[in-house]
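Only a single protein chain was left out; the remaining protein chains are all shown in position.
As written, the chain order gives the labels A and B, with residue 1 at the start of each chain.
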Amino acid sequence: MEFLTNMWSTMGIGSLYWGNVVMWLIAFLFIYLAIKKEYEPLLLLPIAFGILLVNLPSEIMTPGEGLLWRFYHYGEEWAVIPPLIFLGIGAMTDFGPVIANPKTLLLGAGAQGGVYIAFLGALALGFSVSQAAVVGIIGGADGPTTIFLASKLAPEMMGVCAVAAYSYMALVPVIQPPVMKLLTTEEERKIRMKSLRKVSKLEKIFFPIITAIIVILIVPDAASLMGMFCLGNLLRESGVADRLSNAAQNELMNIVTIFLGVSVGATMSAEVFLTPKVIFVFILGIVAFACATACGVLLAKFMNLFLKEKINPLIGAAGVSAVPMAARVAHKVGSEADKKNYLLMHAMGPNVAGVIGTAVAAGMFLSVLK
Amino acid sequence: MAALESPMAGKVLEILVQEGQKVAEDDEVIILEAMKMENPVFAPADGVVKEIKVKVGQQIAESEVILVLE
Partner (left out) sequence: MSLPLLVLLSGITGVFLVMIFLQLMVTLSSKLAIFLENKAQSKTDQ
């Protein structure tokens, strides 16, 4: 008899509560979405499994002991992994379209408007200022930046905000087009843009160096993200460090993605996740995306008032940094209006500028709130 | 005679016409892949394909000549 009670107390079933089972179901849903619908499977799968693991009774997330806690502590709490991901993104990004048409940098800033609208919305719904900043940054559509900011300002919000950011990134093709069509006329969507000029190698080498200097001089708190980002890009464009550039965008990126995913999932235990605020985060997330799209399009229309060579306002919507989904959406909506209109490369300009914009917005939040 | 210039940089995924074939304006002639997206390129005018200057799998730059119509 004593043996049986002993056995029972070492087993985990006893310490399970209903919330854990709900989290299992959420994990199963994410696993389904990742495998069947291919919604960002490279991230969603590790996240989903992290959720499952942390909602099984074990010490895997116990501070100072558990495996996933160590991943989380050294990777995210110390904010090491998001900058490493930025290193890889930098090595993958071709800034040619931005250099050929630097005006698109402004569009990358404009789309950050959605961040601040969601920030105000979150404040109105009763989030603290720090939490509202993290909710707002979802509107930048940048997963690593969201996680980076959450780790510094509101670690309890990290899991849900990361999941919201990544799942809405997968939904960019659904969220953006209605907003874009609402705010533009058929004629505006038909605007064809002059082909981009060729960008020389030296220009591409100068770009990451100048970007690092300017961004860090103005916003020192964006240094870890933008510093790594520019290093990655320099490795790529230098042409002499292909091995490092390839490692940053392939092996290193894949390795840190595993650690990032599983430990972000591990922050979502039932006690933290199952609160009414989570629903608000998802609602605000979609508002943030829609507003970011609107701000980008409106800024592009505003710039057209002054420009001799008109830009197609659709590319403003690509200022949300979901690369390259947002650029693809701009291209698709444009080609629906005029099938011979090829906006894809033009939209890549605001798109990669949006990555810089979101990192800067995160840095500005940090500089005031940390 | 009209030349079709590539509207964007990309990889030639498929060539849908042959030399000597008659095409009408706005017919799809090749499919270009860029950013993992398939983009059809359309004939600029009615005519007969005189020469195709690209091959499947080839990476082409913006405003490179894809084919010549007659």
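Methods note: contacts are C-beta pairs under 8 Å (C-beta built on N, C-alpha and C of every residue); 3 or more make two chains touch, one makes a residue touch a chain.
A quick note: this is a predicted structure, and the numbers were derived from the prediction, not measured.
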item	value
Visible chains that the absent chain touches, using the contact criterion stated earlier	A
Contact residue for the chain not shown (choose from A:30, A:168, A:207 or A:229)	A:207
Candidate in contact with the missing chain, chosen from A:55, A:93 or A:112	A:112
Of A:120, A:182 or A:279, the residue in touch with the unshown chain	A:120
Contact set of chain A toward the excluded chain (per top definition)	98-99, 102-103, 105-106, 108-109, 112-113, 115-116, 119-120, 123, 129, 132-133, 199-200, 202-203, 205-207, 210-211, 214-215, 218-219, 353, 356-357, 360-361, 363-365, 367-369
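Here is the rule we go by: only the chains that are shown with their structure count from here on.
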item	value
Length of the line joining the C-alpha centres of chain A and chain B, rounded to whole Å	36
In the complex, chain B residues that touch chain A	7-9, 26, 34-37, 39-40, 42, 61-63
Chain A to chain B touching residues, read off their complex	195-196, 198, 324, 327-328, 331, 335, 339-340, 342, 344-345, 348
